[in-house]
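Every protein chain of the complex appears in place save one, which is left out.
Take a look at subunit A:
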Amino acid sequence: MNASVPIKHTQAESDLFDRFESAREALAGSVAVSALREAAVDQLRDRGLPHRRVEEYKYSDLRAFMKAAALLATAADLSRVQAILEDQDLFGGLERYRIVIANGSYLPTLSDVDALATEGVTVTNLNDALSGEHGAQLLAPPKSGQNDGVVALNTAFVQGGVIVDVAEGAAVSKPVELVQVAASSGAQATRIKVRAGAGASLHLLETFIGDTAEGEVNSVFDYDIADKAHLAATRLIVGNCDSARLLTTIATIGAEAEFRSLGFMAGPKFARNQQFINFVGENSEAKIYGVTMVGRDDLADQTLIVDHAVPHCNSREFFKTVLDGRAKGVYQGRINVAQHAQKSDGEMMTQALLLSEEAEMANKPELEIFADDVICAHGATSGQIDEDLLFYLRARGIPEAEAKTLLVLAFLSEAIEEYGEDDVTEGLEARVRDWLASH
């Protein structure tokens, strides 16, 4: 393709260029970081927002979806943030530490910095690091998605975030909730770096709450999981909102390490949870789960690429999608096994439950295998609620809506249970019920 032919920009793209002009002075970073931001905006100028003719966005045309782009959210009002934190607790009652980001910026005063320090967890303001000598390294793109449009959008506008360092061998005793609060309207772009030291273990809860009226949310989570470390990341993208929710995971997994993640989506008009997972050390395991509920004429996209670049690693991908209305669900999962990555084991499954005739699921599980001694499998199913099961429940006096709720929960809980972070199960099931009651 000839890149020099200028494309005609959409309203949203023009808005984004204006946004960049008005924000560029205020955006943090060294000279090298600024150059990366400029390059990202140039990419956007050349290619536009990701659209359906880009293979990875075939089913999720962000360019067509975004009619306009709001300015970046300005500094949040602290008391408003506190009120939202109290009102919208997605894991009510769960003992945990909190790291708070509001309107794109880290708020140390509302975060459990001292308590985390005693557990061996250090939290650093991303913006300080972006201005430092190694700032540009923090914005490195995913290996298997060098030119990803959503990541580029993040790089251009990243307002803030945190770096979470877990000391070698530290086993953090409670989950850490990294909560991002929208305290007013406006777009938010954040970047989170998590470095789990050798032998460390951490369960991260990644939540998004607040006023979700206007402006896309774009957050990139970049995990470095050192040898023998264990990281679990439970991500919740819930609540009705009309703007795009764009989430990216970059995971780099060392030797004998374990990475588990669950991406839970229910509510937004347009949501994409994309994950780029790389094994760089042997004898490690990645278990990636997805629970998606999508209704109305909304779109929810779970996309992932798992790179088995080294031998002797296992990956399990298990995704569940419930669709209603005229919604569209997308699952694109690819397992790459490099030629020398012998004894790789990959098992990918995606299952959809369609509650309406008009809903649509695009299931695209793929294997790309260049090694000969591997065990890899993938499968995809789509089905409706089993009428016989529904009748059995109703014959016992359970009204239809409640019987459906039980069956939907049963369908989804297979993934939630296999994920196995028991302390969030109750909270996740409550979110399933929320969605069923309100969508």
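Here is the rule we use: a residue touches a chain if its C-beta (ideal position, glycine included) is under 8 Å from a C-beta of that chain, and two chains touch if they have at least 3 such contacts; residues count from 1.
The rule is simple: contacts and distances are computed from a predicted model.
Student: Just to verify: the chain that's not displayed, which of "Dipeptide transport system permease protein DppC", "Nicotinate dehydrogenase subunit A", "Cytochrome bc1 complex cytochrome b subunit" or "Putative ATP-dependent transporter SufC" does UniProt list as its protein name?
Tutor: Per the UniProt record, that chain is "Putative ATP-dependent transporter SufC".
Student: Using the touch definition up top, pick the residue from A:Asp128, A:Asp297 or A:Glu400 that touches the left-out chain.
Tutor: Reading the full complex, the residue touching the unseen chain is A:Glu400.
Student: Just name the one of A:Ala68, A:Ala115 or A:Ala410 that touches the chain not displayed here.
Tutor: With A:Ala68, A:Ala115 or A:Ala410 as choices, the missing chain is touched by A:Ala410.
Student: If you put the missing chain back, which residues of subunit A would it touch?
Tutor: So the residues of subunit A touching the missing chain come out as 388-389, 391-400, 402-403, 406-407, 409-411, 413-414.
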